[in-house]
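Here it is: the structure, laid out below.
For this view, one protein chain was removed and the others were kept in their places.
Then we have chain A:
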Amino acid sequence: MARRAPIQTRIGFTVLAWAIALLLFSPILWTILTAFKTEAEAIAAQPTFFPQTFTLENFGAVQDRSDYFKHATNSIIVSLGSTLLGLIIAIPAAWSMAFAPSKRTKDILMWMLSTKMMPAVGVLIPIYLIFRDLRLLDTVHGLTLIMTLINLPIIVWMLYTYFKEIPVDILEAARMDGAELWNEITHVLVPMAVPGIASTLLLNVILAWNEAFWTITLTSGRAGTLTAFISSFSSPQGLFLAKLSAASLLAIAPILLLGWFSQKQLVRGLTFGAVK
């Protein structure tokens, strides 16, 4: 049995963990509190912590001006659609890299990751022109496609890491029993990697949900997601903080809930392979 740390150390670590967690959560908490303040209170020179005048009018104003449900629907379609499409492409790719690697597999993996290192704005004009010519501007399927491409390197990498943990002997046994490649992947590999696939799915849904640059640039109203919805409530002139906070809260609420309920899978997904 492992030796337990002294009580002071445990209390110390607990306090530290809570302090760091609260520090990280404080901007979200501040947004939540501001959403229920009046505009004047939100921007007061002496800020108040709890709303002095509790109001829901910001949420009403936000919905009056912009269609939350349309944007939320687009967000759901784009984030789920792009992740599922990405998984369909990435599962065979990761299988090949994990179980049938070539001399160049590592290089390909690094190259895929390197595409994430370039600032998005660097390819803005070519992507915009391609979207214009293919008539994909301001379409949900166009946005789903670009989001798939953006997140594909991460999906492949995550799945590759998971698949590497699966003993190759099991797949070989399936082959000995006469399983073809398709059956090997769908009936043996995928069921064994379900926890990994689930955490990959969750993380990429969150990444696609929060993506702002492409969703704002490539849409103009019809296909706008919740990031475009939030962006419409910031203003250089006049009072907007409370409404912006209400819009932000509405936009992050679904993904916050999803993250809350699936935190176990998320943590596992992010730390998989870190400790052997």
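Heads up, the rule we're going with is that a residue touches a chain if its C-beta (ideal position, glycine included) is under 8 Å from a C-beta of that chain, and two chains touch if they have at least 3 such contacts; residues count from 1.
The rule is simple: contacts and distances are computed from a predicted model.
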Leaving aside the chains on screen, match the unshown one to its UniProt name from "Sorbitol/mannitol transport system substrate-binding protein", "GMC family oxidoreductase", "Insulinase" or "DNA 3'-5' helicase". "Sorbitol/mannitol transport system substrate-binding protein"
Touch as defined at the start, partner being the missing chain; which of A:Gly12, A:Gly60 or A:Gly221 qualifies? A:Gly221
Of the residues A:Ile108, A:Ile166 or A:Val190, I need the one that contacts the missing chain. A:Val190
Among A:Gln52, A:Ser102, A:Ser234 or A:Gln263, which residue is in touch with the absent chain? A:Ser234
I need the residue numbers on chain A that touch the omitted chain, in ascending order. 39-40, 43-45, 65-66, 77-78, 80-82, 84-85, 87-88, 91, 124-125, 128-129, 132, 137-141, 144-145, 186, 190-191, 194, 197, 216-217, 220-224, 228, 231-240
